[in-house]
Structures are given as structure tokens and as C-alpha cells.
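With one protein chain removed, the remaining protein chains of the complex are shown where they sit.
Entry: subunit A
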Amino acid sequence: MTEGALTADPIFLLAVLGMALVTYALRAGGYWVMGRLPITPRVRRGLEALPGAIIVSTILPIVLKGGLAVALCLVVAAVAQVTLRKEYVAVFCAAGAAAALRAAGL
């Protein structure tokens, strides 16, 4: 444990507050808006496509920065997920693969 374990940066608290509020607004907002605004099939499809698009856009720069070793680990994670269907097992496999690749000097 580091020295100011029970302290918090005020700017960080602002970020937490903002994240918590925006998340609650989304949790309650859809419920509230239901019946007041029409959700067209196109809007629904766009909202449905959003999570995957976010994930792809998050991973790709990490791979571009991390190079072949990171790319290989993500393939390991994806394959583990396809076969074992457990996110945390997939994460564990990928971390193991990364440790092995680093030990091998890649």
C-alpha cells in the first residue's frame, strides 16, 4: 500500500462523479424515454452496433502500439474465449502467453 492510499485527487473525483452521473443518466434515461420517443429500427441497430465498435476501436491502437507480441496474445484471448466461453479464463491465457513471449525475448 502506498502512502496516501486513502487520499484522492480532486480532479480524479470530478472524473468519477462525471462518469457515475452519465452512467446513471443512461441507466435511467432509456427507461424514462420509453414511450416518449420512437426508437426506429435504424436507431436501435446503431445502438446495438455501438459496444462492438467501441471495443474494436479501443483494442486496435493498443495492438498498433504493442506490436506482434500483443497481437498474438489477443488472438490467444479470442481463441480461448471461442472455445472456453469464460472471459476471465481468456484473460488468464493471454497474460500467460504474454509472460511466455516476454521470457522468450519477443
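In this text, a contact is a pair of C-beta atoms (placed from the backbone, for glycine too) under 8 Å apart; a residue touches a chain by one contact, two chains touch by 3 or more; residues count from 1.
Assume contacts and distances are computed from a predicted model.
K.L.:
Identify the UniProt protein name of the omitted chain, choosing among "Probable branched-chain amino acid transport protein AzlC", "Inner-membrane translocator", "Histidine kinase" or "Anti-sigma factor antagonist".
P.N.:
"Probable branched-chain amino acid transport protein AzlC"
K.L.:
On subunit A, what residues meet the omitted chain?
P.N.:
Contact residues on subunit A toward the absent chain are 1-2, 4-9, 11-20, 22-24, 26-35, 39, 42-64, 66, 70, 73-74, 76-78, 80-82, 85-88, 90-91, 93-103.
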